[in-house]
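This part shows subunit A:
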Amino acid sequence: MSPAFLYALVGVGLFTLGLYALIVHAHLLRKILAINVMASGVFLVLVALAARTQGAAPDPVPHAMVITGIVVAVSATALALALMLRVRAETGRAELAEEPLE
Partner candidate 1 sequence: MTERGKKQLPFRLLLVALLFVLTAGLGYAVLTLPSQAPGLSNPVVANLEASGVSNPVTAVLLNFRAYDTLLELGVLLLALFGVWSLAAVPECRESPPGPVLDGLSRLLVPWLILVAGYLLWAGAHAPGGAFQAGSVLAAAGVLLLLTGWRLDTRFSGLPLRMSLVAGLGVFVVVAVVLILMGGRLLEYPPSFAGALILLIEAAATLSIGMTLAALFLGARPEAGP
Partner candidate 2 sequence: MNWDAALPLLVLASSLLPGLVIFFLTEERVATRTTLNLAGAVLKLMLVGVMIWGVFHGAHYETRLPLLPGLDLLLRADSLSMLFVVLSSILWLVTTVYAVGYLEGSPNRSRFFGFFSLCVTATVGVALAGNLITFVLFYELLTLATYPLIVHRGTDEARRAGRTYLVYTIAGGTLLLVGTVWLYTLSGTLEFTARGFLSGLDATHHWSLVVIFVLLVAGLGVKAALIPLHGWLPQAMVAPAPVSALLHAVAVVKAGAFGIVRVVYDVYGMQFSASLGVTLPLAIVAAATIIYGSMRALFQDDLKRRLAFSTVSQVAYIVLGIAIAGPIAAVGGLVHLVHQGVMKITLFFCAGNLAETLGIHKVSEMNGVGRRMPWTMTAFTVGVFGMIGVPPLAGFISKWYLGLGALDVGQGWVIFILAGSSLLNAAYFLPILYAAWFKAPAGTWPAERSFGRRETAWALLAPPLVTAFLTLALGLLASAPFGLLQWARFITRLEYAP
């Protein structure tokens, strides 16, 4: 097993850790961060496995994908943060309303 798999496993771990945080934390900022952690986990899996063939140059395609993914994640994060500020401005709390809206 090459070290690439180790990184991939770390990526999986980040993914689930992010998921845990996404679920249990109420504050929206934490949720947004958790999403980002999850995204990092996925990217890590993608990139790490690209280099798993020992002795060969890493596969460039996943790298390109990750760059694309990062930009998407950045965009989404920006939007999420702006939205979070709106939520706080409208409801006074940076948390999700847990009761269904009436």
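How were these candidates chosen? In short, all candidates are chains of the complex that A comes from, given by their letters.
The rule is simple: a residue touches a chain if its C-beta (ideal position, glycine included) is under 8 Å from a C-beta of that chain, and two chains touch if they have at least 3 such contacts; residues count from 1.
What you see is a predicted model, and the numbers here were worked out from it, not measured in a lab.
Q: Quickly now, which of 1 or 2 touches subunit A in the complex? Give its number.
A: Looking at every copy, the candidate touching subunit A is 1.
Q: What residues on subunit A touch candidate 1, complex-wise?
A: 1-2, 5, 8-9, 12-13, 15-16, 19-20, 23-24, 45, 49-50, 52-54, 56-65, 67-68, 70-72, 74-76, 78-79, 81-83, 85-86, 89
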